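Note that one protein chain is taken out, while the other chains of the complex remain in position.
Order of writing sets the chain letters: A, B, C, D and E. Residues in each chain are counted from 1.
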Amino acid sequence: MNNSVFLAEMTHKEYSEKVAGDNPVVFIPVGAIEQHGYHMSMNVDVILPSAVAEGVAKQVNGIVAPPVVYGYKSQQRSGGGNFYPGTTSLDGSTLVAVIKDILRELLRHGVRKFCLVVGHFENYAFTVEAIDLFLREARMLGVDDARVMAFSYWEFCDDPDVLKALYPGEQESWAAEHGGVFETSMMLYLRPELVNMEAAVLHSSARFPVYDMFPAHKDWTPEPGTLSCPAGSSAEKGKMILDDCVAGITEVVKKEFA
Amino acid sequence: MNNSVFLAEMTHKEYSEKVAGDNPVVFIPVGAIEQHGYHMSMNVDVILPSAVAEGVAKQVNGIVAPPVVYGYKSQQRSGGGNFYPGTTSLDGSTLVAVIKDILRELLRHGVRKFCLVVGHFENYAFTVEAIDLFLREARMLGVDDARVMAFSYWEFCDDPDVLKALYPGEQESWAAEHGGVFETSMMLYLRPELVNMEAAVLHSSARFPVYDMFPAHKDWTPEPGTLSCPAGSSAEKGKMILDDCVAGITEVVKKEFA
Amino acid sequence: MNNSVFLAEMTHKEYSEKVAGDNPVVFIPVGAIEQHGYHMSMNVDVILPSAVAEGVAKQVNGIVAPPVVYGYKSQQRSGGGNFYPGTTSLDGSTLVAVIKDILRELLRHGVRKFCLVVGHFENYAFTVEAIDLFLREARMLGVDDARVMAFSYWEFCDDPDVLKALYPGEQESWAAEHGGVFETSMMLYLRPELVNMEAAVLHSSARFPVYDMFPAHKDWTPEPGTLSCPAGSSAEKGKMILDDCVAGITEVVKKEFA
Amino acid sequence: MNNSVFLAEMTHKEYSEKVAGDNPVVFIPVGAIEQHGYHMSMNVDVILPSAVAEGVAKQVNGIVAPPVVYGYKSQQRSGGGNFYPGTTSLDGSTLVAVIKDILRELLRHGVRKFCLVVGHFENYAFTVEAIDLFLREARMLGVDDARVMAFSYWEFCDDPDVLKALYPGEQESWAAEHGGVFETSMMLYLRPELVNMEAAVLHSSARFPVYDMFPAHKDWTPEPGTLSCPAGSSAEKGKMILDDCVAGITEVVKKEFA
Amino acid sequence: MNNSVFLAEMTHKEYSEKVAGDNPVVFIPVGAIEQHGYHMSMNVDVILPSAVAEGVAKQVNGIVAPPVVYGYKSQQRSGGGNFYPGTTSLDGSTLVAVIKDILRELLRHGVRKFCLVVGHFENYAFTVEAIDLFLREARMLGVDDARVMAFSYWEFCDDPDVLKALYPGEQESWAAEHGGVFETSMMLYLRPELVNMEAAVLHSSARFPVYDMFPAHKDWTPEPGTLSCPAGSSAEKGKMILDDCVAGITEVVKKEFA
Partner (left out) sequence: MNNSVFLAEMTHKEYSEKVAGDNPVVFIPVGAIEQHGYHMSMNVDVILPSAVAEGVAKQVNGIVAPPVVYGYKSQQRSGGGNFYPGTTSLDGSTLVAVIKDILRELLRHGVRKFCLVVGHFENYAFTVEAIDLFLREARMLGVDDARVMAFSYWEFCDDPDVLKALYPGEQESWAAEHGGVFETSMMLYLRPELVNMEAAVLHSSARFPVYDMFPAHKDWTPEPGTLSCPAGSSAEKGKMILDDCVAGITEVVKKEFA
């Protein structure tokens, strides 16, 4: 029908033939519905890992499963906090169950190579837990050769030139990123209609103490909900980031799943 | 930024202002990743209820939350069976948890009018359970005025002219629908690139006994995985169905949530 | 001791010898405690599938396990709604766990042929989920040959003469049945002391829209709680139904578990 | 319809009027399906607490809810062990959920006085847990006046004359009871057709060490599965026990729920 | 490093060599944080089974895993009741999960001989459930040779001389023990700084009816929270108890795990 890398866009016949034939890596983007400031839509953490997964899948003849759309609760020091209207999150146990169920179903299809592409920092620990429980179940079902890779895609953005372009004069990095130049540039490249740079607010990067309070002090988060300022974002930079991540991930995927 | 009805495409500010101002109905499509024969992609049950929800939301100034992408296990007598590769399903408890968590988060945002748009028959019982548990939790949290509507969108396709166009000579109806003329026509209208009519297989409608066997007798399901034949599908018919469903749902939404 | 087909009425020795010797089908009635109008007791959905199971077990030399007495929440369009006092229901996860645990224990006893006799429409989806989870666990425990049948017993009432007797002039069927002529006749045959026809209320069959509202509009349900009128019920008709169901089920049980 | 004390045998109207009018105590027998030796059926732990509950309910104008039929796993030192075929038990979490769900539903009906009549020793701890979780939920739902009584019914058999009749020469008591003279006599009184004294095996009372081994040493349990010998059982003794228990329980129920 | 029997005080190398070499019994104390009257600290049920486990482990060259510190809810007839401030308890499902997880991890390390040393009566049923679920999981993981012992340590205190010293003139025994002479003497021997005999209150042993009420009648429990009087406690008696328990347990551990 088409040459989509997306499981959802294949027929079951196309999919099962590909799985049976190539033993492909199946990528699962793990996103979130989370506010990303006054200037961006709330599906950033779904769009970005999906684009990264698509890019890598095309390189390695892989398959991209539908993303996990809803993710774990936004934390103040990494995402502004879950108290914003619009941010729509799952309990940890729910997210673990979703990921585990998907992995178990893919295993049933014959898949043995899995790659979780996390697009929302707060998902990571629960993704890891889901993988661990999945592998335990797989062993119970008599399958010993399943192998799973997991990462937060932005950690592969390590090209010095890219980093310098993104963070020219400062010691900033994506460590303080939430709705800043990193994510905004990628969105400008991938889905510009969901970004309104005129609504972006200039503010210095958020500085948090080294502890959390619950309920949160809402005023610790910069008022727009972003943790660093998106000023200077551009589609060009977004492309650089995407290319850097795709290249880096492709390399390790090839190496690990050779 | 844009005038999207989709929560995911709004900023948190746009969303929260709309919720605070209009007390809008929020629609949640509840889909599935399920094989739909040799001629269609596996995201049919996500695309169709999303389109219906979008259509209604535009009529009633509502909001469409991101769909529940993965749904409950396909059953042989309604969807061919869960044994097909590609069909990727959640356990019942997981689906219940996902829907309940989403409802709870929307409640926190201030939403009080909810509408579950089910696009996959097997989801219905678990959607109902999620709603019941959600309302119990809402009461525990001191909220007494939440109201929830739920339906399988196809039940609103009841215009005799539409039904005659779809099922001209026979006693068929959408009761035996899975990948047949109903869904295929809608896909041809909404996402024609995901349909390949040349791969459609002519076969008579599936006839099942009135019981289930587990593990399933795979040969009870027509070989392509569809339960009735998609022959005769057209985008025009798809538009008729969509319009009929949107009109019918709009009417009851207005009536119930006035 | 006796020649009971009921597991509960056997000694463990009688039971284990029968299981070891005959590899019998074990039937599990899955009922509910649910209002059935002003004229009947609330254990209808336990009594009827138990009688059906007993009838079939006697034909196929099977065993009837104790019924699941409490079932899933009554839904308005199939049972009037769960808001009635007296209707006493389990959460979905609880019902799934009960059925799964029973199946796992029977498996431990050596049983490999299971038949779930559902007597309450709302139980069906959760019964299916329990079976699916059970079979997964059975595989984990190294058992591959367990086979499970499931049905709603009334779907086997298909003898045209019986149907004509039950629904003489109209297009009604058991589709709108809840406390109507179908169930009432069976109760009059099986447990007449639990039926008081004088308290039965004449009313036309319930007509529901194709959606649900939660909390329910209580006035959508006919005031007595029945969905169709029990007038015309008789023990004779009840015997016809029971015989028809037992015959039909016996046939498929023999066929499937030969 | 009838004057039954059993919720299951009332119409919803009879039940709701009684609950609204008298604020009655609702009794819930908590039983088990468990082997009781070569001479008795496996429903002993359902029948006996149901009879006790019925007896008390008649004295205090109470209601008896349907029993919890399946209970917790038989333990070797109190019931012989769960390894017997026929003994069909629930996981602890399942039993807790069943009891909690029933209590929550009764609360919804307006009931505020609950009495759990445990008929199987191993159920007790899980019954208590269910009550505790139920009361927490009740508080969350804004109900502060629910009160719950729980006991193992046999602890009310304390009339010295009865005890002397049951255990004439020895230091035995119901502490070592499982399928012995206590339960057997009650069954002979209540359901003699389910007892076959000719199959009863003479053996001395089981003596266990003060620890458990898992998996169990099966040979620690006397071969028939009973822990003390049923010789000397009689319907007359059964009536004495039942009367003694009913009298004692009636007294404390009246006192606590006055 | 040291010759500790405590897993927590070993290096992973010391531990893994011991497990691989000796196939040792691993002991897991299962305690609680529970009030023990005006005269003792709230960690009694952790300290005592840990000391017993240590004593036995030294005799059989075993290993003591870190204790389960928080246990199940105190019950009025065995521990005074959970309504006391300071008593800090887990839900039953949580305690089951903790014990099961620990057993599963030890199994992964290669341990096959497990001994649960319960120090809090109310833990026992949940400990048993955890063991049963663990053994089921072990079988699913392909391990068939795990064996688990469980007991409440005080049941091994059966030396007539010790019992006479503890309960000189009366018919009391540890059956009514909670914060009485048994536990207080052991604490005086093991951790005298946590006992203040001057704060001990003279009172007669608690007498409870044979049923429970929830919420509890707080005044059923003697005011200090102890169920029997600690007067007459001494470190010497504590040593006698400890020695008696260690000796008895050592004997059965050697016998069962030879």
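FYI, a contact is a pair of C-beta atoms (placed from the backbone, for glycine too) under 8 Å apart; a residue touches a chain by one contact, two chains touch by 3 or more.
As the structure is a prediction and not an experimental result, all values here were calculated from the model.
Every shown chain touched by the omitted chain in the complete complex is listed here: A, B, D, E.
Interface note: of E:Asp145, E:Asp161 or E:Glu193, the residue touching the hidden chain in the full complex is E:Glu193.
If you put the hidden chain back, the residue from A:Phe126, A:Tyr167 or A:Phe182 that touches it is A:Phe126.
Checked against the hidden chain, the listed residues E:His39, E:His178 or E:Lys237 yield one contact partner: E:His39. Here the missing chain is touched by one residue of E:Gln59, E:Ser78, E:Ser93 or E:Ser205, and it is E:Ser93.
What chain E contributes to its contact with the hidden chain is residues 1-2, 7-13, 15-16, 19, 33, 35-43, 46, 65-70, 84-91, 93-94, 97-98, 101-102, 105-106, 108-110, 193-196, 199, 225. For chain A, the list of residues touching the undisplayed chain reads 73, 75, 82, 91-93, 96, 122, 124-126, 128-129, 131-133, 135, 147-152, 155-156, 158, 209-215, 252, 256. Interface residues of chain B with the unshown chain, by the touch rule above, are 137, 140-142.
Convention: only the chains that are shown with their structure count from here on.
Where chain B touches chain C, the two copies mostly use the same residue numbers: shared numbers make up over half of all numbers in play. For this pair, chain D with chain E, the centres built from the Cα atoms lie 29 Å apart.
Within chain A, the positions touching two or more other chains are listed as 140. Chain-to-chain contact here is organised irregularly, matching neither a line nor a ring nor a star, and falling short of all pairs touching.
Touching chain pairs in this entry, ordered by label, are A-B, A-C, A-E, B-C, B-D, C-D, C-E, D-E.
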